[in-house]
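Shown here: the complex without one of its protein chains, the others still in place.
What follows is chain A.
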Amino acid sequence: MQMTRMLATTAMALGLAATAQAATVPAGTTLADDQTYTFWLLDAIKSMDPQINTDVEGSDVLRNLFEGLYNEDGNGELVPGVALDHTVSDGGLTYTFNLRDDAQWSDGTPVTANDFVYGWQRLADPANASEYAWYMELMQVANAPQVVAGEMPVDQLGIRAVDDTTLEVTITTPLPYFPQMLVHASTFPVKQSVVEEFGDNWTQAGNLVGNGAYTLVEHQLGERVMMEKNDTYWDAENTVIAQLTALTINDSNQALTRYLAGELDRVDIPAGQYPRLAEEYPDQAKSTPYNCSYIYMLNVGEKGPEALKDVRVRQAMAYAVDRDIIVDRILQGGQRPAYNWTHWAISDFERPALPWADEMDQAQRIEAATALMTEAGYGPDNPLDLRLQYNTSDDHEKIAIAASQMLKAIGINITLDNYEWTIHTDRLQNQDFDMARYAWCGDYNEASTYLDLMTSYSGHNNGEWFNDEYDQVMADSKQAEDPQPLYQQAEGILAAEMPIIPIYHYANVDMISADIQGLPDNNVNNTWYGKDLYRVAQ
């Protein structure tokens, strides 16, 4: 499964915590002599260019090599990065950032507002062809769509350096969560002279100049990435870990073996192994909520099967799936059963009361589902045949097999269609499916990152369930003082219409060395920074 995480944060007020910089080592802690941290990458890093990278793993590396306007702390709250603070104009359309004057590039030159302007322009510049150019549009930066389309020159983008330490950004719609979006790696500054000198080779070790707490020492594609503490970083004094290493291991079981052999400090736990490891290594096995939801998307559009246009069939299917079996027997890693779309741990979000989720047990749901199917004209002598499509993965397969058995109980015969990821995605985006495995990872820690997807205009609503009332509710939420009741209303519409079958909410299930401290334990996007870590003596 490839997940693209764009941004990680908690909804926050504008007042930034001024403390909590770098590693906060409690007094009396004895630090280990060996201050290194080795983490795991499932795949090779595709790019170390902040404006080209699209991967979660790439972002993990980039956050150490570069620093954006804001960082996040262990609770997902914003803390100053290059920006100390900012002011917002009346109407919420102009942000003025006050940058620190002691931020430096790893070559010793100062980081200025112009470096951000250059980075953001690069992201939108058609000549640079960044896949994440649309992130500028998502951020509502003024003129972004026109610049991306090549209709306006890049200097018309709504970002401007007032002076070396003052950066001004203009957006077109007020976005309460705009500052949170600045944590994302594609908004990081890059140094123009370096990019121009080395061209596409500027991200190679030796060429790369960053402004993060670490510098790139070595990058063997598909083997390892090595980073060393950057002495020109403005908070280098409080940075404890001297060396960060990322090892690429394509097989998660192999990664676990090497973790147990002491070669890594952190690895993901493969599905099904958490209970055993938690018992054996209670101080190392950890499960924390992770900002993604797993669903089966139903195709209710023109190319979809006739049966799925009947809301009773969709409801019956959602009721028939026993989520407890999926999370307790298959995944076994602290994931939670999902009865709605938005991840349960999203801050301020509260799922509305849903009778089918809260008041019925599974036997009652099956009963209701059978009744709905009969009502819709299906039964043992008139079964419904559907195809369930998923991308290649042991876990997806196990869940699909379980789900197909559960649906069989209400008279739906499922044929399983396994495709490799690219074909799966291509078919999904061309509406060539009946029901398909889908996962969405939140861009930020607020419910709209999920709920916007189901609008008719989101571009990601592959099941083509279009609902005017839903669109209206989501449009209203952008202007609302408190959008939460509207979010609940939106979830209510989804539960009634059931265009998707929620399956489970993700958890991050990791083995983490007991002597590593400072990793976030309450950040739903798991955004971490090497500069916050330290290793205690044991």
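Heads up, the rule we're going with is that a contact is a pair of C-beta atoms (placed from the backbone, for glycine too) under 8 Å apart; a residue touches a chain by one contact, two chains touch by 3 or more; residues count from 1.
Here is the rule we use: contacts and distances are computed from a predicted model.
Asker: Name the absent chain by its UniProt protein name; which of "Oligopeptide transport system permease protein", "Ferredoxin-like protein", "ABC transporter domain-containing protein" or "Heme lyase NrfEFG subunit NrfE" is it?
Answerer: "Oligopeptide transport system permease protein"
Asker: Give the residue, chosen from A:S89, A:T173 or A:Q254, that touches the chain omitted from the document.
Answerer: A:Q254
Asker: May I ask which residue of A:S193, A:T422 or A:N522 touches the chain that does not appear here?
Answerer: Reading the full complex, the residue touching the unseen chain is A:T422.
Asker: Among A:L62, A:V148, A:I414 or A:L519, which one touches the chain that has been omitted from the display?
Answerer: A:V148
Asker: Which of A:G92, A:G459 or A:P485 touches the chain that is not shown?
Answerer: Counting the whole complex, the residue in contact with the absent chain is A:G459.
Asker: For the chain not shown, which residue from A:S47, A:Q192 or A:N418 touches it across the whole complex?
Answerer: With A:S47, A:Q192 or A:N418 as choices, the missing chain is touched by A:S47.
Asker: By the contact definition given up top, give the residues of chain A that touch the hidden chain.
Answerer: Considering the whole complex, chain A reaches the absent chain at 2-4, 43-44, 46-49, 52, 54, 126-127, 129-131, 133-134, 137, 145, 148-150, 200-204, 220-224, 247-251, 253-254, 257-258, 260-261, 263, 420-423, 425-427, 429, 439, 459-460.
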